[in-house]
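Below are the structure tokens for one structure; questions will follow.
One protein chain omitted, others in place.
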């Protein structure tokens, strides 16, 4: 199958380039009778929107979402939902210079080689603008999970370059995250992150960072062995986001330094209930949710678009130099937080519906 | 769809529990006319086999593979290939004690909660024995890729606990890897790793580690934006292996500490050919292969089965203590190397076939 | 997976209700570099459009198609293509009366029971207006098949009620079909069909009929045993169209009356080429195309919406009588011809791309 769909039962199919037409998504498989409004979706999109602060790109997009099918009098009907945001602040002429040049560490070269053609205006389909559709679809999943199952999904910026918060995620609630423009709930560290991004922006450079994702309240039993483990599908979801280069769940890479006797999460009965002493596994065992918090970390490389002069090549096969003047984010992290949330919601929603097929009626 | 299939076009479906019947896999979508023999598959299985050295489990399985369909006079016919290895050294009675106990950090608890039943003999389906089928199927993919496209796939143990080789993967060839029982091509480091595993085994404990995977010679253009990026599918493949808790490609988590100007892989023309100055991206851009080497790292947690006394619970809901006497690996890394290879081969093979659908005839 | 997608590699996902927003489709997996314009699509939509003659519904829809992604400077780019037609002539108020009434032989009752909600305005998603998206997507497939592979696809009305043409499809070319408003290339029979439909319309009743589909020039080898036979996928495609109740390929039901010795299509070599004496199989053997013409017949039941008084029930569970005053087609056949064409094109296109994955490079 082609690559623009995600999910098996709660299945989204996205489309849209950066500088033409619209960003769109069809959500198929959403259960009927969910209350859904434009506002439910818009509020998530506004968190992803360009131009929301001085540390994001200057591009202005209102990113107004339209619901064109699948919702009747405020409720989903079980039929496919089409969500659409028309592109507005398009400056295709900005990109005429890039028509025959492959920007370093962008997908220009690979798209051209793969397809024999590429939409060179604003990165075309390879633009991070594509994630708008993910966030829109994810908003529906997030609402369902919250309303029907009381599942809470949030994520935050844990690290920018070498600046990192040591706050425990247990101390963090969803409300704290949007208190500052970098979306790090640790106010002091947030200020340092913002200062660094400003500095880097002035230098015409970019930085990466790490987002921590948390999912609370997932019922025991989600995840489909042996390939569609919940952890594996979360990993794929995150690794499919532009600029993501790493994913770990639970103790992740750090578990390598632990002995089994340290890492194992022991069980005991407390007040008649199953309890885990620790949660090094990050909420899944054998790829199936344990009922504990799911937590993971996602590594974003520094943004490829920088204002510095770089050597590169043309489509005619000559070496050249390039200095990009366009609008771009010096750091994608603050705008990536709602994207990580959306992908979490899409994975959990899909696995919840898959899980329902297994449960006996009686 | 259920979770026991992997791949879209080169699609495998696996089955089998640890202590009954057989491990099996149907490979559907393999192109016709590939020369394939039992030996091609057996040699990969022998690398995964239990009991191959004193640092692996004592369980003895010959793991003889049978080809029951899809191959005619030594060639694939385009029809589904059934590969089967019957289980032999089964000691279901060893597991009667575990019937009502959930081993810590195993999938006992989650399987029971999910399905309302579990095959408690040798971990049932959650046993790492399940990976036999992956290696068998991967051997076919690996042979195709090597024979038809000259793609080379290998992986090796880079780290066990805190013992790590700094060898550059460029210095490593596939032949060097099986020179020792830990499958680390750096002889000195390998000895230290082996010594540590012996020590840990005596202590009744276990350790984790990191496997580095390398894929050379992948044509430009494999990977399907925006969700089925080559990097995302490799990530999912690796994260679906038992005990894997992290995946990173290219510089991965370390890229977070680099500026864009450092991380970007510059392009230039050298002797009339496209050349990258560096390969921090790890061989994909926009989720599509660049033609450079693909390299990634996979983190394995320490094995959950340890001989030490641990607190846990029974299925009746009481706390208890458990000391496991069964046969197990103190470190899965050496046997996991062929599994990582197999998953790499399956991902690349599948994406190669998907890529073929896009190529114009003219 | 949800039910609004069709095809494995050339994959469409449709959406849209009858009286809100828009009809839409995302076409994912279309090869790059195909020339495609709004006109290519519009001309097929105009054949399906309501109000095109006095024997179709009076509803007026311009059905203007918009291409919102996936096409750059007149060529496909390999990225998903969004096609959209906004609904115009909407009269939701016409349907307020039907809010609590289930129309006989419509999907009102089953949608309500399945989803617990239904969009009762203009049949919602169950409206035949949904086929607009199929025709739009099919137009792209049809163009590809014609341009790149010289495959010709057409269909025509063979029978309306008991009025039937005996013309051999070999005598028919695509150009002959649109010569009259019923789309039967046999002029005399066409006139009789039209007269019958007029009569039936006046009586407030409806009629069904049979469309014959023909596909010429399909290469040998399309179709995937054992489940995704070309014939089986054509059958499913046709049976998924509203009002279709039967499908047969080749001699179909009539083959039952033949002996094997009569039915078998003998082979011989003619002028150095493989030749079949007959084509009773209808162009497939073992579910794989033979290179001969593919031909099949599709049975449409009479339209459910009639103006006569009928007994039915309300959603409150009481018996009632119903006389529908809305706009409707007395016979769907003439407008269904482009739908059958579209579904043929979608099946053949998808199977052609699947077939490409099997072909050896060398």
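Quick notes
Just so it is clear, A, B and C label the chains in written order, and each chain counts residues from 1 on its own.
The rule is short, and it goes like this: a contact is a pair of C-beta atoms (placed from the backbone, for glycine too) under 8 Å apart; a residue touches a chain by one contact, two chains touch by 3 or more.
From a predicted model like this one, the values you see are computed outputs, not experimental measurements.
Among C:37, C:110 or C:173, the one in contact with the hidden chain is C:110.
When the omitted chain is restored, the residue from A:2, A:50, A:225 or A:302 that touches it is A:225. Interface with the hidden chain, as seen from subunit B, comprises residues 1-5, 8-9, 11, 13-17, 20-22, 24, 26, 28-29, 32-33, 66-70, 72, 75, 77-82, 84, 114-119, 124-125. In the full complex, subunit A touches the omitted chain through residues 1, 9, 29, 31-33, 78-79, 148, 225, 353-354, 356-362. For subunit C, the residues touching the absent chain in the complete assembly are 1-6, 8, 14, 102, 104-107, 109-111, 113-116, 125-126, 130, 159, 161-162, 200, 205-210, 220-221, 223-229, 231-233, 235-237, 239-240, 242, 245-253, 255-269, 272, 274, 277, 280-282, 284-291, 299-306, 308, 310-313, 317-319, 355, 358, 360.
The criterion applied here is as follows: only the chains that are shown with their structure count from here on.
Note: centroid distance subunit A to subunit C, computed from Cα atoms, is 39 Å.
Chain geometry summary: the mean Cα position of subunit B and that of subunit C are 45 Å apart. A separation of 26 Å divides the Cα centre of subunit A from that of subunit B. Looking at subunit B, one finds that residues 1, 225, 358, 360 touch two or more other chains.
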